[in-house]
Each structure stands twice: as structure tokens, then as C-alpha cells.
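All remarks here apply to the structure that follows.
Here the complex is missing a single protein chain, while all its other protein chains stay put.
Moving on to chain A:
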Amino acid sequence: MSILSLTAVELAAKIKAKEVTVLQAVEEVISQIEAKEELYKCYVTIAKNRAIERAKQVQEQIDSGNLTGPLAGVPVAIKDNMCIKDMLTTCSSKILSNFIPTYSSEAVIKLEEAGAIIIGKTNMDEFAMGSTTETSAYGVTKNPRNPEHVPGGSSGGSAAAVAAEECFFALGSDTGGSIRQPASYCGVVGMKPTYGTVSRYGLIAYASSLDQIGPLAKDVTDCATILEVIASHDEKDSTSIKREDTDFTKALVNDVTGMKIGIPQDYFMKGLAPQVKEAILNAAKVLKDKGAIVEEFDLGLVEYAIPTYYTIAAAEVSSNLERFDGIKYGYRTNEFDGLHDMYKKTRSEGFGKEVKSRIMLGSFVLSSGYYDAYYLKALRTKALIKKAFDTAFEKYDVILGPVAPTTAPKLGSSLNDPMKMYLSDIYTISANLAGLPGITLPCGKDEKGLPIGLQLTGNCYQEKKIIQAAYTYEKARGKIEWDQHSEEV
């Protein structure tokens, strides 16, 4: 059996036991990338030489006993919106086509300190705006479970790389579901922690108040292990929270006896594909059989989540992306007549359509005369949504539901109908608006062999509850065999 099918924790154990060397692991991953990349396009940048160099250093540290952690020597892929010193960081945008940071993201630093080996930067929707990884300036990522379909987004490259075994695990960022939805579409496990758990320093912001970094991995154990490594209180990020309870692997307990699980009825209305609905309800039954108390309830305000989210996220993005102006770094237009013409051309040429439309939307909702009607109202609605979850969590430990209304759509079908694409975020964005942790893991597949994801959402700082529920479900569910697809699409 190839080592590529191992989980991150399993690989690290084999490296520790000297059954596999770090270099072997890196070389296996690189040859897998070389074999599969043309088809899947998971990466924007592949850092082969750096990875080989690092593999040697990490091996020495493992051998000398200085590195003993559960991720030591494991190859990882990083979403291309996280800065890595001396490595091209593009956010899958033309405007950052030549940007090489002089600093690394705090989450990346934590991973490297733990001995993980960075293999490259993964493709994404431009500046994390999109749900399909089709808005990238560097090509479209395909879903390894069925390459006629999208991998989801915006962390589509990270999810696909894990699914295609082009890395052992990956980091993504989640602003409205950008980890959980692609994880679900690609049949891997993805987790967004409570806002403030992982430092955002070095993460190129989409919507600062909603962005969180999290893991995409092969199973719940890996997810908990990775999150434990990257969670930190970082003084460089004012929104980072000091937590004592980040020993998430402690929650890898196969037991849900007495755990109260709520299923929002509002999630099962029109728009939800019957196969998805069936798979989710089956998963709920599995947990019930394992001893959980499962009931349906009315969450409320679900219909307001999407307009609230798109108003707040667009407002922040219109400001966050102002710094990309052609002055200091990044792309600058070739010919221009004065400063304002340079700004206009640089940004018109450097940003893609989806990014520009969200910048325009955001500029509008913040503009004088509309601020109260749109932005302020959205902030108030956000507070109400948080309150609805507070009420729900008085009663339940975990909220169970789908990740997306359907399985992964066909390539090219979403961008023609952006409203439909926006609406597909309905089950994931509330967690961002309320700052809640959420985990998604596969719970079945549809007739095309496309994965269906189960989402478990917890109250703020209650990652352990959702990890425990997810771990228990994963054990009960057993292994899902994914279809082998044709290489020629």
C-alpha cells in the first residue's frame, strides 16, 4: 500500500518509527503531484526544492529527538492567501502575480515549528471570493471525486489536494464556508474553529471579522491534531483570543451518550436535494443509535443570513482590497496617464469579475446615505443571528445539518448564476456571522459518486463537543469507498 493513503497522524507515526523517511514522504507527494496536477490543478505554486531541503532538516531534528510532535515530517499544502516568507503568494489573483512576502503567517509558522513540510500553495477563488475555485486567475481546480465537477471553494485547491493525495493535509480559510463546503464537496474533513482561535496574522484578509484559518484533512483525528498545533494566542492579531482549552485531541472520544443534538427544521425546506437530506438524516440516526439525544427545532432567521453575510463581507472587502493599488507591490498596469489612471487601470486589469462586483457592492453599502440602511442593518441582523444560536445552544450541545443544498455542481454551471451560487452558502455562513466552530465530514455519496457532507456546529469555544460527535460518527460510519474515475476527462 502506498504511503499516500495514510493520514497525517499515521504518517508521522511511521516516520517516528523510522519505517518511512521524511524525504520519502515528500518525494511520494511530489510524484503524485506530477502525476495528477495536470488534471486537477490543485496548486498555484509547488515548492519542490524548498520542501526537499526542509525534509532533510526536519529528519535531522526528528532523529535527534528535537521534534516529536504528531505532524513532524508530514507534507502540507497551504491555501494561497496565507503569506509564506520568500514564497509567491497570489490569492489566485493577477494583482498579486509577483508578490513575495517578507514574513510568514502565524499559522504557517506554528506548522513549520511542529515539523510539517510545506509542499506548495493551493489554488482558491480569487481573494477567497467564490464557492467553486473557478474565479482563480490561475486556472480551475477539478474535483478529484469527479473531475467534471467543481471542488467547491474558496479553499477548493486545499480540499482537492487532500482528496487527490497530493498532500497529507492542508490549511484553508473560512469566511462563509470556504473550508467546510469544499471539504464536503471533495469528501474530506474540514474544520473552522471559533473566531479568534487561530491567528489571522499573515492571512490576506477577505472579510476580517469573519475570516478564520482551519484544517482540511483525511479524518477527524487529523483535524483535531492540526487545529491543536495551529491554535494560538497571537499578540500580532488583536482579535486573537487567549484560550486554555486548545487540547482538542482530548476530545477524540468514541461516545455521544447523552449528548444533545439539535437539527434545525429550517434547514430542511425547499432547495435541499433529497439525496443530501436523506444522507444527513441517516447520519443523525447513527448518532442517535450511539446514545445521543437528537431532536428537531426551529432555529429562525435562516433566510436573513445570506443578505447579512454578503453585506458585511462585501463592505469589509471593499476596504481590505484598497491596498492593492499598484504602488507598493503587486501588478501595475503598463501604460497610464497620471495617478488616478494608474489606479483605475491597475485595479480593472488586476482584479477578476467576482472580486470587482463585491468591491462595488461593498462600496455601495458603506456609502454615505446607504450606510444605515444596509451596513448598519446587517450588523444588527448579525447580532440577532448570534442571539438565535445562543438560544439554541442553551438547549443543545451540537447543531447538526447539511453543508450545502446539493453535491458539487458541474464545472461552469455556477458562475452563470451567481445568485444560485450565493444561496448555496446558506448552511455555512451563519457559523461565521456568529463566530461559531463547525466541522464537516463525509456522510455518503450521490448517484454520480459525489460526496455528501455532514456539518456539526458548536457554540463558541465548544470545538471539543463537535470533534467528539464527529469522531464518534466517523467510527460508526466506517470507511467510504470513493469511485475511481477515468483519468481522461
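Following the convention adopted for this analysis, contacts are C-beta pairs under 8 Å (C-beta built on N, C-alpha and C of every residue); 3 or more make two chains touch, one makes a residue touch a chain; residues count from 1.
The definition used in the following text is that contacts and distances are computed from a predicted model.
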item: Name under which UniProt lists the unshown chain, selected from "Cytochrome C biogenesis protein CcmF", "Aspartyl/glutamyl-tRNA(Asn/Gln) amidotransferase subunit B", "ATP-binding cassette domain-containing protein" or "Transport permease protein"; value: "Aspartyl/glutamyl-tRNA(Asn/Gln) amidotransferase subunit B"
item: Touch criterion as defined above, residue of A:Q24, A:T239, A:T333 or A:S413 at the omitted chain; value: A:T239
item: Touching residue (missing chain; options A:E166, A:E316 or A:D397); value: A:E316
item: Per the touch definition above, residue among A:S209, A:Q275 or A:S357 touching the missing chain; value: A:S209
item: Contacting the left-out chain in the complete assembly, out of A:K18, A:K328 or A:K479; value: A:K328
item: Residues of chain A in contact with the chain not shown; value: 82-83, 89, 91, 96, 99, 101-103, 105, 200-205, 207-209, 235-239, 315-316, 318-319, 322-325, 327-329, 339, 343, 363, 366-368, 371, 375
